[in-house]
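Supplied in structure tokens, the structure appears directly below.
Note that this complex is displayed minus one protein chain, with the remaining chains in position.
Then we have subunit A:
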Amino acid sequence: MMTSGMFTTWFLPGIWITIQVTVFSAALAAAVAFIIGPLRTSPYWIVRFLAGTYFEIFRGTSALVLMFWMFFALPLFGWQLVPMWAGVSALGLTYGAYGSEVVRGALAAVSPAQREAGIALSFTRLQRLRRIELPQAWPEMIPPFNNLLIELLKGTALVSVITVADMTFAGNLVRLGSNESAPIYTLLLVLYFVLAFILTRGMRALERHARAGIGQAPEKKPGFISRKLSERGERAQAGSQAAGGMG
């Protein structure tokens, strides 16, 4: 039987590790996305080509394969990564590639007149990005980023395979010690669902804030059903946009 002792000894530290892995890989992914994304709109073809190659390679491999490679293959080239960092870098590099597509798309959606206005003011490309294009594209990025964040949260379960003691690892460990797996895995699924729910809530607050920041009216608060429906519409759209999906 599952006891509360098992919960405090194994699951609580596991939840904390899952949160850490999520935060660190999200930070790495954001850094990658905001570097690779703008580079993919560069006027120089060679820069676009290199950034595009990064995107295609990391979108093409699976995060799990990359994680295995970093964990098992890198040490033999003389570079030993702690399991936690092998997991975080594999997730961060992969989801950073998906994120760069979101950034690129949102930048492309900024009206060309805005860019031309920046040129007319003789802003440098970096100034244009920082002061004009990114602030306007930012609110558009948040809903797809939310989807990616949920995918990333689910992806963190993979680190259990390379022996990081996250929630999933704790679940497997507790199963070995008890005969009942149904309550353990059900609890685990519910925990992930709750974390995903909290993330979605946080991102919605962030979006309201971002829209207010550039003077757009925050959207009128819709009722529960219409909210669910529009959310799912966005998600389906994001799914087909982030081509290749974000398994």
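Note that a contact is a pair of C-beta atoms (placed from the backbone, for glycine too) under 8 Å apart; a residue touches a chain by one contact, two chains touch by 3 or more; residues count from 1.
We take it that contacts and distances are computed from a predicted model.
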{"item": "Among \"Mg-protoporphyrin IX chelatase\", \"DsrH family protein\", \"Electron transfer flavoprotein beta subunit/FixA family protein\" or \"Ectoine/hydroxyectoine ABC transporter permease subunit EhuD\", the UniProt name of the subunit that does not appear here", "value": "\"Ectoine/hydroxyectoine ABC transporter permease subunit EhuD\""}
{"item": "Residue in contact with the excluded chain [from A:Leu76, A:Ala113, A:Leu126 or A:Ala205]", "value": "A:Leu76"}
{"item": "Listed residues A:Leu81, A:Val161 or A:Met203, member touching the removed chain", "value": "A:Val161"}
{"item": "Option from A:Gln80, A:Thr124, A:Ser181 or A:Gln216 whose C-beta touches the chain left out", "value": "A:Ser181"}
{"item": "Touching the absent chain when the full complex is considered, from A:Gly60, A:Pro112, A:Gly177 or A:Gly215", "value": "A:Gly60"}
{"item": "Those residues of subunit A which, in the complete complex, touch the missing chain", "value": "56-57, 59-66, 68-69, 72-73, 76-78, 150, 154-158, 160-161, 168, 171-172, 175, 180-182, 185-186, 188-189, 192-193, 196-197, 228, 232-233, 235-237, 239-240, 243-247"}
